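Below you'll find the structure, written out as structure tokens, and then a few comments.
Apart from one protein chain that is not included, each protein chain of the complex appears where it belongs.
Right, chain A next:
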Amino acid sequence: MLKLKYLMPLLLFVVLAVFLAIGLRLNPKDIPSPLIDKPAPAFSLPILETPEKILSQQDLKGRVWLLNVWASWCVSCRQEHPLLLELAKRKLVTIVGLNYKDEAQAATQWLQQLGNPYDMSIMDSDGRVGIDYGVYGVPETFVVDKRGVIRYKHTGPVEPGDIERIFLPLLQTLNLEPA
């Protein structure tokens, strides 16, 4: 009984240390999105390459698609860009770019310079669609299934290894699902 009494501070310290250690390893920027397993919010936005044409989320029904939020002013978008180019080569998924609060000219130039992984980019000049998708830090990447339901959200740049670890297995399962 006496021994337990003296061990108590040590036990409390261990419990506290474990909780603090977990807290340190969490990313405070990684806020769980309430949009997971919800239908992708509606949009109809002009396409960057052909501004007279409009793309809406309805047009993508029956396909697995990726919505990658990017901008020419976004520094960490450069970081993930080669990984997106690599993913585009595999032709597993339709990649839609949401060009967030950007200018058409700057965006086009950016794609010419660094390569274009997107099947198409749509222009969200005032950021309204960004708000509907709960975007708070560019880049962000959403995975949407054939029924138009958001299945995964990646906040921040896609890091090396994320494609193999997260995206490829998920996309393969989603591609097998019935439309």
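Throughout what follows, a contact is a pair of C-beta atoms (placed from the backbone, for glycine too) under 8 Å apart; a residue touches a chain by one contact, two chains touch by 3 or more; residues count from 1.
As a convention for this text, contacts and distances are computed from a predicted model.
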item	value
Among "Succinate dehydrogenase subunit D", "Cytochrome c-type biogenesis protein", "Trk system potassium uptake protein TrkA" or "Sarcosine oxidase subunit delta", UniProt-listed name of the chain not shown	"Cytochrome c-type biogenesis protein"
Residue among A:Pro9, A:Pro28 or A:Pro178 touching the omitted chain	A:Pro28
Selected residue (touches chain absent from view) among A:Phe43, A:Trp110 or A:Tyr133	A:Tyr133
Missing-partner contacts on chain A, residue numbers	28, 31-35, 41, 101, 126-127, 130-134, 136-137
